[in-house]
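Just one protein chain is left out here, and the rest sit where they should.
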Amino acid sequence: MANLEARGIPTVGVATTEFIQGAEAQAKALGTDPALVFIPHPVQDRTDDELKQLADQHLDAIVKLLVK
Amino acid sequence: MTVLLDPTSERSPTVTPRLPRPERLDGLTIGILDIAKARGDVFLKRLGDRLSERGITVKHYAKPTNTRPAPLPLQQQIATEVNVVIEGLSD
Partner (left out) sequence: MSTVPRDGLVAVVKRDCPTCELTAPVLGELARRAGVAVYSQDDPTFPETVPAPLDDLDLDVSHRLKIEIVPTLIRFEDGREIARTYGWDRGEWERVTGVGGLGEGLPESRPGCGAKNIEPGTIERLKVRFNETGLRARRIALGDDEDEQEAMFSRGWSDGLPLVPPTEERVLRMLDGTARDPQEVVGIVPPALAPATVEKIAINAVMAGCKPEYLPVVLAAVEAVLDESFAMHGVLATTMFVGPVVIVNGAIRRQIGMNAKGNALGQGNRANSSIGRALQLVIRNIGEGRPQEVDRATLGNPGKLSYCFAEDEEGSSWEPLSVERGVKPGASAVTVFAGFGLQGVVDQKSREPESLARSMAASLKAIHHVKSAPGCDAILVVCPEHERTFRSAGWSKARLYEELYRLCEIPGDQVIAGAQGIAEGGPASLAGKTVNKFRPGGLMIVRAGGDAGMFSGIIGGWSGGGARGSLPVTREVKP
């Protein structure tokens, strides 16, 4: 993740569930506490419609991490 | 492993804390950063469209390659143009 929080820009990252452990390890190694939303893996073989649906489903969760 | 003693009053977490968030998104600009992994663009474009529907200003950005961190000029550009960022799609 680009470290935009270090530049004063609140950031939320979106990743697939495959990345959960990796995200944890990275956060531990860097001493950070990133805001993350996880969507179900896999993503590569989804149709456009499925991906749009996933975006719709997770929009609120993402926005929640961008506001107080 | 470096261990440091906490010089503070210990009221915050030991890791670098997240930045404080704004009260609401209305009137702000959201940056959407595509980290260039396959199919992320479709997902992120949809997020952008839905946010635009709500009347929030959206700006899209993309890393040139997934394999390296976002180039410095891109980071600086984003930091000066938006208030908050959604970054994805990692897998």
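As written, the chain order gives the labels A and B, with residue 1 at the start of each chain.
The rule is simple: contacts are C-beta pairs under 8 Å (C-beta built on N, C-alpha and C of every residue); 3 or more make two chains touch, one makes a residue touch a chain.
What you are looking at is a predicted structure, and each value in this text was computed from that prediction instead of being measured.
Put simply, the hidden chain is in touch with A, B once you look at the whole complex.
Mapped onto chain A, the interface with the missing chain covers residues 6, 27-32. Chain B meets the missing chain through residues 1-11, 14-17.
Definition applied: only the chains that are shown with their structure count from here on.
Looking at the complex, you find that chain B touches chain A at residues 13-25, 30-31, 33, 35, 38-40, 42-44, 46-47, 50-51, 63, 69-70, 74-76, 78-79, 82-91. Per the touch definition, chain A reaches chain B in the complex via residues 1-5, 7-16, 18-19, 23, 27, 30-35, 39, 41-44, 46, 48, 51-52, 54-56, 59, 62-63, 65-68.
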